[in-house]
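All protein chains but one are shown at their positions in the complex.
In this document, chain identifiers A and B correspond to the written order of the chains, with residue numbering beginning at 1 in each.
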């Protein structure tokens, strides 16, 4: 275009008699135009220069920022090198339980005669101890994606409210185990399997928190494998746990050990657990200090549970239902393998149904039912029946305050047939607790820490006072007719 | 310049007024000028291009750097996820105390007869134990600014210098509590309040470090609130602490508990603490194994203190002065509620004055006075008076070496009226210690760790040897006349 325009101008300019003037006028215009364009180009170049400058400055600043970030990040990396892969987790409760006379109050989730065979009544406003679990974990991850995890749990529980508790201390190493997973050379059913060995609480234990009762609590020392994929919707765990039943020999040199072989299956929301127990030579154990019956040396135990993602299908939240059956050494249904005195014929059935839901943004609701029937436990012909109904309700007042209520009722019919000098009793127990509670966030039923003050009223059938002379209700200053406890307590986990 | 030179050349060369020439000369000049400008514009555009290129490169590099920083930071974030909000703090001391014969030395800040009623003499070169406190903390902060903090303290103290001390171990859970603060729904006086519950040392305890004596040490299990703003310059804490006085019944089933209701006020530098104590049924306690007097079941205690930001107004540093008075169970002035044997009429007054300052860059100076008068403590008519003067001086030799000196003198006049078979004594005690000390930084009086070697000389009135047969000075190989101790010790906190 430029070329042809010029050619045209030249052609026009020559074919006339004042070509110069004409040329000059064109040149003038072109010059002016050029000058303008040059000026514009200059301005743009200047602008580009200045923007480039700006960009340079910005880039420099960004570079410096990046450098600072890099350096800081590197420093943090270095300064935290020892803490990487480390985790600190814990559970703790600590508080005061004061009775109506201003003395130390009696309490505990297992305070009733039924508590001697696992009948928990509810923990709110009913705990007198300082208990803590401190977990120190270390996870290593490797380039091929495999990982190794170490967990150490120290735990302690004392009744005293003093600060220096060396003489009452129960500090002990409750768990210490290693797990490895995502193993590069594992495939098929074992592709996502996790191997473990050491001393531990089984990973798949679960509890009714507000009763302070596990539904099943398998723990001890051993090894096993989790999450073996037996079919598309069937995962299974296999483990061997050992436990100690102590020494029953005169020589003091033959400890009885108990072994629990466990298979734990998950089919979607369903869980089916099967356990076999064996404690060689435990049949040499004679209950009641050698005057009673011979203990079992083996047992069986099974649990079927449904873990629902909603509150019984009618509200968001969660709920669980479980039925457990055990025979022989398996008749201790919660603490698998933890009771060495069970008879070969011991039989026990337990049912647990519980859940929690937010009824609305202001009210939370958590009911629980736990009941057991067992017989031939420690003396041929003995029989123990109990049923606990418990409900905890939280009323949210603000971002930091809740009123928490717990009502518990327990029925029991226990016939120990003289075991440990205990009397047959039949009756019921009631506990009502009111606990104004402070939280950093009243964001959920299980949100912790909770700092509580509380008042608890308990009453029970007077017959229960005669069950045992060495339990709480066997004491002359703690009898049926209504007891108040007051207190303050912290509970947390993280 | 270029432009005018060209114009000059044109003017000289043509020497005529032809409009064409003139026009041509103008054009020529403008052309030349334009050419020059274009060249310049070209150069500037080129420069701008190149600078933009540079900026692009820089920006790319910065972007990559930022990416690297981001990625690293993210990884560190992930790798430290479990450690975030975690803190590890501690106090520890450990070392050897060897006497002049090369045997284990006797020592301790409470080694004198006055030590039995709280009369500390000074700790430097006078400690034989390995003592440690390990604090594990976890802080959670929430989006609304509120926070929750958990603290667990394990502590242990042993005399033995062996490495495996299971049989001597005093490991125990000394603190375990939760605090919540900056609560969104709290306002007014409670806007900055901190709530707590559990087992703890009170936040506002304070001590004379070099005497190893708290001025006030309130600890136990309970709950309370800190920093209630009662007026512009008046903050107050309210807490309830429980403590255990053990079992005094024949049945072994009725523990005596003690409760301390405390109000602690701060008005600027002034502190005023008021405490009421109650231990129901403690009047059933008969001192001296049932042969002595009846103990108190209540008490009162108060402390007024001034916390100065300078060394008694004459030098930078700090200083504190406190006076304490207690009655009944409150007559144990330091360890609030820790003495269950005090009589209803017990009365005690204590004064503490101490501080620390740098006299100049080379010399640090920390004097302390602690004195108490008490009576009717454990036996009607008993009387205890003691006064301790102690000064620790540090002479800085280099960035890593200090010479530390401690001089202590204690006067005591004790009339226990036969309590625990003790004799009335009157006399004084002197301790002089020289301790060359190594530090990573000799940056301050309280900078730790300190690694020390030391020599201590002690002497005392021979009358003090007869106070008790079961204390250090009651031993036949540790009598008045001058005793040397030598040793090495580590002390740290962080």
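Just so it is clear, a contact is a pair of C-beta atoms (placed from the backbone, for glycine too) under 8 Å apart; a residue touches a chain by one contact, two chains touch by 3 or more.
Just so it is clear, the model here is predicted, and its values are computed rather than measured.
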{"item": "Which residue of B:59, B:216 or B:468 touches the chain not shown here", "value": "B:59"}
{"item": "Hidden-chain contact residue, picked from the options A:80, A:373 or A:466", "value": "A:80"}
{"item": "Touch criterion as defined above, residue of A:148, A:351 or A:369 at the omitted chain", "value": "A:148"}
{"item": "Residue in contact with the excluded chain [from B:41, B:324, B:370 or B:458]", "value": "B:41"}
{"item": "Interface residues of chain A (partner: the chain not displayed)", "value": "2-3, 6-7, 10-11, 14, 20, 23, 27, 30-31, 34, 37-38, 40-41, 44-45, 47-49, 51-52, 54-56, 58-59, 61-63, 65-66, 68-70, 72-73, 75-76, 79-83, 86, 136, 138, 140, 142, 144, 146-148, 150, 152, 154-157, 169-178, 180-181, 183-186, 195-201, 219-223, 240-244, 251, 253-257, 259, 278, 280-281, 338"}
{"item": "Residues from chain B at the interface with the omitted partner, ascending", "value": "20, 24, 27-28, 31, 34-35, 38-39, 41-42, 44-46, 48-49, 51-53, 55-56, 58-60, 62-63, 65-67, 69-70, 73-74, 76-77, 80, 83-88, 90, 92, 94-96, 98, 101-104, 130, 132, 134, 137, 139, 154, 156, 158-166, 168-169, 171, 398-401, 438-441, 449, 451-453, 475, 477, 488-490, 492, 494"}
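Following the convention adopted for this analysis, only the chains that are shown with their structure count from here on.
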{"item": "Interchain centroid distance [CA atoms averaged], chain A/chain B, Å", "value": "34"}
